[in-house]
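Heads up, one of the protein chains got dropped from this complex, but the rest are sitting where they should.
Chains here go by letter, A and B, matching the order in which they are written, and residues are numbered from 1 within each.
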Amino acid sequence: MVQITSALPIAKMIGSNRTVLGHGIVHVAGDPNLSPEEEKNLRRKLVKQAMAALESEEKE
Amino acid sequence: MRIVHYINQFFAGVGGEEAAGAPLEEKEGAVGPGRLLEQLMGGDAQVVSTLVCGDNHAVENQDAVVAAVVEKVRAAKADLFVAGPCFEAGRYGMISGAACVAVEAELGIPAMTGMHVENPGVDLYREGLYIVDSGKSAAEMKGVMGKIVAIAQKRLKGEPIGKPGEAGYLARGLILDAFVEKKAGHRLVDMLMAKVAGEPFETEMPVSSFQATPMPAAIKDISKSKVMIITDGGLVPRGNPDKIVGMAATTWGTYSIEGRDHLKGKDYEISHGGYDQRFVEQDPDRLVPLDALRELEREGAIGELHNEFISTSGLANPLSNTRRMGKEMVEKVRAEGVNAVILTST
Partner (left out) sequence: MELTIVRHQVTDIQFGGETRLEGDCLVINADDLCAHLLEDDRLVGADLEIVHPGEDTRAGSVFDIIEPRAKAPGGSPDFPGILGEVATAGQGTTHILEGAAVTVLNEMSAAERGGRQDRILEMSGPASEHSHYATLHHLILVSRTREELAPHVRMNAGRLASVKAAVYLARAGMGEEPASSETYGLVGPAVAGHEGLPRVAYVGQIYSRQRSPEVDEQIVYGVNTNGMMPLLLHPNEWLDGAIVPAYVLSLGGQETYFYQNHPVIIDLYRRHWARELNFVGTVATIAATDNDDRDRNCHASANFVKWGLGADAAVLTKFGGGVPHMDMAVTANILESKGVNTAVMVSDMSGDRRVESALLFNFPDVDAVVYCGGDDTKWTLPEAGRAIAGDAVTARTLAAVREVGAASVVGVTNQQGATHIQSVIY
């Protein structure tokens, strides 16, 4: 499992091993200030980071 | 006042590690530290029976040993059950804790034990029992037994036990309100000044750590994996068909994303309350990143995206709920042959 969240201190404290920094509590995988295309790119990047974390033995 | 006392092979004088496989035996009257227990209880208190068991045998056959202990305590018509004190001995602490919990639950009589704070039995049983803080050293037996006796007597008389620090038991981790003399602002400055002066201070909430979750092995090739999305942001289909509540949710739902390339705001709503939901309401992909994952699925970057996502609300949700829900979700994940989960959290 990989967790995407902006509440990283909590996630780390309870022992979440693979974490990816989300893009804000209210839009963890998005950004309303970006254009739809930019936003999709952001989301894609975030998900790819998540996938990389799943493939990694490194605790993040 | 009839007492049954449980001790391990060492405290019974049977032997050390070489005797740890000894099965459960019952001896009449007090043995070893049980004599001190009887003496300190005073009055007409009598250790009518002592149960002795090797630590290895006990933990390897925990259910059977605990059941047998309960039966013997019942048969002895005991008013009080004491196990240990166990100090640092971990196996001893585990069986003592389990036995005390069972005796209290099934016989309704007080059960007491004592352990060092780092004894593994403490983390497991502290909430359900009064575990006297014994420290590490058995040389302190007299003082420790004294505290066990003092609390036992209060419980038998129905008197209030008092705070952990005062009565000498390990904090059980239960929270109760009290109106105190000093207002919080004063207590705050008091505490800081003591800390600055290097004086001892009693924090009102202890720092404590969660046990590490073992890290699962990395996925060798995610392009061959089946991936699933789980969220705690409370995204549910419009109408909230499973009636998942926003705060302290006790339930979770599974929702189909079959054939969908993205999530539309009009099809969903949010049951949460702990964050400004406007942005996710506009585009739920901002919480459940379906569009990105579908794209990656099409490109072959992931093997397959499972056709459902799981959702609940993480708002103000106590561990007593979320631990259980997490385990239930794992069963579903496994049943669907999913290899990897992406959890999005608000």
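As a working rule, contacts are C-beta pairs under 8 Å (C-beta built on N, C-alpha and C of every residue); 3 or more make two chains touch, one makes a residue touch a chain.
The structure displayed is predicted, hence computed values, not measured ones.
Participant: Of the listed residues B:17, B:71, B:127 or B:336, which contacts the missing chain in the full complex?
Facilitator: B:127
Participant: Pick from B:146, B:164, B:237 or B:265: which residue touches the chain that isn't shown?
Facilitator: Looking across B:146, B:164, B:237 or B:265, the contact with the absent chain belongs to B:164.
Participant: Which is it among B:157, B:183 or B:327 that touches the chain not included here?
Facilitator: B:183
Participant: So that we can see where the missing chain sits, which residues of chain B does it touch?
Facilitator: 127, 163-164, 171-189, 191-193, 195-196, 201, 203-210, 248, 274-276, 316-321
Participant: Residue-wise, where is chain A in contact with the chain that is not depicted?
Facilitator: 6-10, 13, 21-26
Convention: only the chains that are shown with their structure count from here on.
Participant: Using the average of all C-alpha atoms in each chain as its centre, how far is it in Å between chain A and chain B?
Facilitator: Centre-to-centre distance between chain A and chain B: 29 Å.
Participant: Please give the residue numbers of chain A that touch chain B in the complex, ascending.
Facilitator: 1-7, 11, 13-18, 22, 25-30, 32, 39-40, 43-44, 46-48, 50-51, 54-57, 59
Participant: Flag every residue of chain B that touches chain A in the complex, lowest number first.
Facilitator: Those in contact with chain A are residues 210-213, 215-222, 225, 233, 275-280, 282-283, 285-289, 291-293, 295-296, 301-302, 340-346.
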